[in-house]
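Have a look at this one.
Heads up, one of the protein chains got dropped from this complex, but the rest are sitting where they should.
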Amino acid sequence: MSLRMSVGTLTFESPIILASGTCNFGRELSEYISFSRIGGICSKGLTLSPRLGNPGCRVAETPSGMLNSVGLQNPGIDYFLQNDLDFMSSLSTRVIVNVAGHDPDDYVRMTERLNDHSDQIDILELNLSCPNVKEGCMIIGSSPKEIFNLVALVRSITSIPLWVKLTPNVTSIADTALAAQEGGADAVVAINTLLGMAIDIRSARPILQNNTGGLSGPAIKPIALRMVNECSRVLSIPVVGCGGIMNYKDVLEFLIAGASLVEIGTATMVHPTTPECIINDLEKYTAENHIESLSDIVGTLKLWGV
Amino acid sequence: MSLRMSVGTLTFESPIILASGTCNFGRELSEYISFSRIGGICSKGLTLSPRLGNPGCRVAETPSGMLNSVGLQNPGIDYFLQNDLDFMSSLSTRVIVNVAGHDPDDYVRMTERLNDHSDQIDILELNLSCPNVKEGCMIIGSSPKEIFNLVALVRSITSIPLWVKLTPNVTSIADTALAAQEGGADAVVAINTLLGMAIDIRSARPILQNNTGGLSGPAIKPIALRMVNECSRVLSIPVVGCGGIMNYKDVLEFLIAGASLVEIGTATMVHPTTPECIINDLEKYTAENHIESLSDIVGTLKLWGV
Amino acid sequence: MKKEHRAELIDNKSMNSDSSLLVFRCPEIAEESRPGQFVNVSCSKFLKRPFGVNDTDSINGTFSIGVREVGEGSAEIRSLEPGALVDVLGPLGNYFPLENAKKLIMVGGGTGVYPLHFALKEARKANVQTIYICGFRCVSDSCLVDECEAFSDRFMITSDTGDVGIRGTVMDALYRLNENEYNDATVLSVGPEIMMKNVSQWAENIGLDCFVSLERRMACGIGMCLVCTCKIKTKNHDDLYENKRCCADGPIFNSREVVW
Partner (left out) sequence: MKKEHRAELIDNKSMNSDSSLLVFRCPEIAEESRPGQFVNVSCSKFLKRPFGVNDTDSINGTFSIGVREVGEGSAEIRSLEPGALVDVLGPLGNYFPLENAKKLIMVGGGTGVYPLHFALKEARKANVQTIYICGFRCVSDSCLVDECEAFSDRFMITSDTGDVGIRGTVMDALYRLNENEYNDATVLSVGPEIMMKNVSQWAENIGLDCFVSLERRMACGIGMCLVCTCKIKTKNHDDLYENKRCCADGPIFNSREVVW
C-alpha cells in the first residue's frame, strides 16, 4: 500500500502538496519535515519583477481562519531561478512554480524564463486568483474568456504541465474551470482564498492595511469542497483540491469529492508538521481500511438523488 | 442614549433584526426573549404554495459555522397570512416578510397578497438568494439584469418598503446591489449563505441529502463584512448587514463597515438569548463610549490609503 | 422567560465501554424535565449536542444524562470533569404520554436505555406496572442493568453475542411475552431506528400504542430552524406526510404517525 498518485503524466509520492505562499520555497519547512513523502511543493507566487508586497499589517485572525494581504511579496522570477529553484529541486518532491502576472504578457515572459529550466520544474501553476493585488490575477481569473485566452497563450509556448489556480470569488467556478480546460490546462487547482475584511472597532480601520485580504483555513472548507466537486463533475482533466484542509479526514473528503491531489496551506502555518502528520495518518487509514491505492477513492462521492 | 435607528421612512428600536429562517415566525423565541428592543423580525422564507422543504438530513456542522439545506419549508403565504402574521404583528417590533419565488410571477402574486395586509407588514424582503432550491431565488439573484427586472416589477405593484436580500455567491455583489437599487429597492440585505458541502467519509455521501447547503455562522463573517462594505460604497440606499454575527463587537464591525441595521441568524440558533445579550451589550457600549446614537458610527470605516 | 442554564457537572462515571453517566446541578432542569425530553449541551464545537434526560433529583437540583462517545463533541462532553460549567438548554421537546398508561412495555437499545430509565422511574412512582426490555451488542456495552431490573416488574436483557441475557435482539424478548402480559400495555421504545421500527410493527400488529423517540441532527433545538424534520403522516391521510420538528414536535412520536 502506498500513497502514490498518478495525475496526468506525473506521479506524486502522496496527494499532499504544499500550497503556494504558505511555505515560501521550502527552506524553513525542511527543518521541520522530510519531503520524501510529500507530493509536491508550490513556490511562493512569483512575478516578473521583485515585489515588496503590501504595506502594513498583513494578517488578521478570524473564526477558524485567517485573512492575509501579503500581496505577492517575492524576489522576482529571475532571482528565484538563480537562488531558490535549485533548493526546491533538491527536496526530492515535485516542484510546482506558481506565477502571477499583471497581464498576459507578464505570464508569457515568465513562462519563457521557466522554459529554460524545464528540467527542474514539474508543473507551472498559473495563479489567476490572488485577491491581494490590484491588476491581473483575480481580474483575469474572474472571466472565463480571459482565462481561456491566457491559458491557451501560455499553453502554446510551453510543454511544462500547466495547472490553473482558480478563485472562489466567482458566480460559477464550473465556468472558469471549463475555460481553463478548454485553454489547455492539465489540471485546475480549486480554490484560492475568498476575499474578506476584518475591522478594528477601536480605530474604525480595517485590520489589514490593504483593507481586504484572502480568507483561508477551515472556515472555507465547505465552500472549497463544494467547488472541487462542481469542477470535477464538469471537467475531464484532474482537479487539485485546496482550502481549509487540517487533517487526513479533510484530505479524504476532498479526494472523495473529486480531487486527485490536495494542497495544504494555512494548516502548515499553524502546525509546521501538519503535512507529515497527515501522510502518516493516511498511511494508517489506507492500511486499516485495506485501500490498495488512494486513487481508488478519488471522485467516489455518491451524490444523493442522482 | 438609545439604540433607535432610522432607516428610510422607518424607525427601529435597535439595529438588531432576526434573520429569516432562523426564528421561524417568532413564537419559539418569544419564550426566551422580549421583543421590545428588537429592531425587527424576518419571517421564514415564504412561497406561494406550502413547501415541505428538502428531504433527509438538513444540517451539517462545520468549523465555526454550519450548513443548512432546509429548502424553504413553509406553510405557504396564505396560511402565513391567516395564522402567523397576527402573531408577528403582536411582537411590537418591525415585521419583515421574506418571500421567495420560482419566477417573477410568483413574486408578483405573493406581493399582491401582502398588499392586502400592508398595515401589518413593515417591510417586504425579497429573497433572491436561497441556495437550497432549484429554481428562482439564487438564479435570479445571480444576475444583475434579472434582479433589476424583478425588483422593478415588484416595486411597481406595492408601496410596502422593499428590501432585497443578496447572495454572496457572485463575482460582484456591488453589481447585484446596484441592480437592486436601480430596480427601486429601499435597502439591500447582505448576505445570505454561501453554497457549501460537507462529506461523510464513511459513506462517501454528502452529509446533507440535498448534497449542498448554505454556509452560515462566524466562518463567513469576513466575507460578509467585505461585501457589506462593497455595497455601502456604491449604493445610496441603506445596507442591512448579515453573516456570522455572534456578539456586539461583530455588530459594531458591520455598522462601521456601512450597515444601517444588522440581521442575526445562526447566533440565535446557537444561543436563543443572543439578540437580547447583544442589545444589552450595545447599550453598555454606547453609554461607556458616550455615543449619542448608534447611527453615528454607521459607515465610519476609514479605509487605508484613500 | 425560559433561559439557557449554566449547569455544573457534579459527577461523571463510566457506565460501559463507550458511555458515561453525567450528573449536572441545575435546579430548573431538574424540576421541569419529564421522561422523553432532552437537553442541549454546549461543547467547544459550534453546535450543542442533544442528550435525553436519564434521571432527575429535584431535591438536590440535579439531572443526569448518559453520553455515548461517537464523535468529537460527545467525546469532549464525556471527558468533562466534576466542577466543569457547561451551558445547557432544556428541558426540550415533548415527552412520553405516561398519564393514562395502564401498563408499560419499555424497549431500549444501546444508549436508548438512558432516557427510558427516566420513564421507568416515573412509572414506578406512579405505580404503573412495567415490563422493561433492553438490548445491547454484548455485555461490555450494557448499562443500567441492575437499576432497571430493580425498578421494573418484569425485566429482560438481550445481547447480540449472547454473553448477557437472551442471545438475539429485543424482538426475541418481545416474542416471549404472552397476551396477558402485553394486553392493555403502551409501548415506549428508544434506540436505533431499525429497532424502534420493528418494535412498533410488533406493537401495531397486536393493537398497542407505541411511542418512539426519533433522533435527528439538530441546530437550535427549540423549533425555529427546521433542520431536524421527521416525516410524520398527515392526520387522516396515511399517504401524505408533513415535516415535523424532532426538537419541538418530538422527539416522541406515536409510531403510527411515523413514516420510517
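Here are some notes:
Letters are used for the chains, namely A, B and C, taken in the order the chains are written, and counting of residues starts over at 1 for each.
Definition applied: contacts are C-beta pairs under 8 Å (C-beta built on N, C-alpha and C of every residue); 3 or more make two chains touch, one makes a residue touch a chain.
Values in this document were obtained by computation on a predicted structure and should not be read as measured data.
In the full assembly, the chain not pictured is in contact with A, by the touch criterion defined above.
Residue-wise, the contact with the chain that is not shown comes from A:66, picked out of A:3, A:16, A:48 or A:66. When the missing chain is restored to the complex, the residue among A:44, A:94, A:155 or A:205 that touches it is A:44.
Although one chain is hidden here, its contacts on chain A can still be listed: residues 21-24, 28-29, 31-34, 44, 52-53, 57-66, 68, 70, 73, 217, 266, 268-273.
Keep this in mind: only the chains that are shown with their structure count from here on.
Averaging C-alpha coordinates per chain and comparing to chain A, the farthest chain turns out to be C. If you average the Cα atoms of chain A and of chain B, the two centres end up 33 Å apart.
With centres set at the average Cα position, the gap from chain A to chain C is 48 Å.
In this assembly, the C-alpha centroid of chain B lies 37 Å from the C-alpha centroid of chain C. The set of chain A residues that touch two or more partner chains is empty. For chain C, residues touching at least two other chains: there are none.
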